[in-house]
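For this depiction, one protein chain was excluded, whereas all remaining protein chains were kept in their positions.
For chain A:
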Amino acid sequence: MIVVSLNNVSKKIGSKTIIDNLSFDVHAGEIFGFLGPNGAGKTTTIRMLVGLMKITSGDIFIDGHSVKSNYEEAIAKVGAIVENPEMYKFMSGYDNLKHYARMTKGVTMERIDEVAELVGLQNRMKEKVKTYSLGMRQRLGIAQALLHRPKVLILDEPTNGLDPAGIREIRDYLKRLARVEDMAVVVSSHLLSEMEMMCDRIGIIQNGRMVDVQLVNDMVNDGNISYLISAKPVDQAFNLLQNAFEGVEVKVTKQLLHVEGASIDVPKLVKRLVENNCDIYEVKQINQSLEEKFLEITSEKGGIA
């Protein structure tokens, strides 16, 4: 089920086009990553999604309600953190949540306690937010976003400032929300490795345009697979493999053989080396990381990656 839908959304400030005909959908139960270099338009898009910025042309639908013409209905389905989770520092965590609870219908006191426990802040709720660490503020921000049981959770850089354990916790937590509560989660980040582990689908945005939308698994594994082979003597191995197989490219870097191709028959390859008295120390498949892929995509489509 499509929960969030952007239709040819554009944003112009003055004569400058910040976002250019952006379209994508987010489904219930999936974590959608919104990836792009700084200044690509991630935050602007998120601001338009939550109605902080006006949409110049096109429209955004949340659970079927237009953000443009039916804002209050649309935003009622959204929980969000835009940029940093800024809270009222002079109030306690509990008072902050109560503040937001008063602004939405049907959020009970029990729900506040429930959400606080969910993000693991139940013991610190009475303390003022200025005593919180960044990680705790981030969690309070998520608690605030979940108060009214939204259908969409929008998080701008949710792992910013968290330690590795905190990042892992948030990641697992978001996955649980998506799988168990069937929530649609939109996450923006420039931390590529993080996105790779967290998201189901990633949209890459550059210069206000959606460059590519792919499933994470496809993205990482599509096309060519490469292997790293450590064999001795290197020169002999190189000569043996070069031109021996159809569609396989062999390079030598740092005394290692780098084999790349669409369909590599590894056993055959190894056999050939062994039969010709090469010693093999290691054969390793290389997963091209999202980072490389990301740089590749953004530079392919003509831009500064």
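Assume a contact is a pair of C-beta atoms (placed from the backbone, for glycine too) under 8 Å apart; a residue touches a chain by one contact, two chains touch by 3 or more; residues count from 1.
In this section, contacts and distances are computed from a predicted model.
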Among "ABC-type xenobiotic transporter", "Aspartate carbamoyltransferase", "ABC-2 type transport system permease protein" or "NADH-quinone oxidoreductase subunit H", find the name that the UniProt record gives to the complex chain excluded from display. "ABC-2 type transport system permease protein"
From the list A:K54, A:K126, A:K271 or A:K284, pick the residue that touches the absent chain. A:K54
Cross-chain touch to the chain not pictured, restricted to A:D20, A:D59, A:D95 or A:E169, is A:D95
Residue of A:A40, A:I60, A:A80 or A:A237 touching the missing chain in the full complex: A:A80
Contact residues on chain A toward the hidden chain run 47, 50-54, 71-73, 75-76, 78, 80-91, 95, 99-100, 102-105, 141, 144
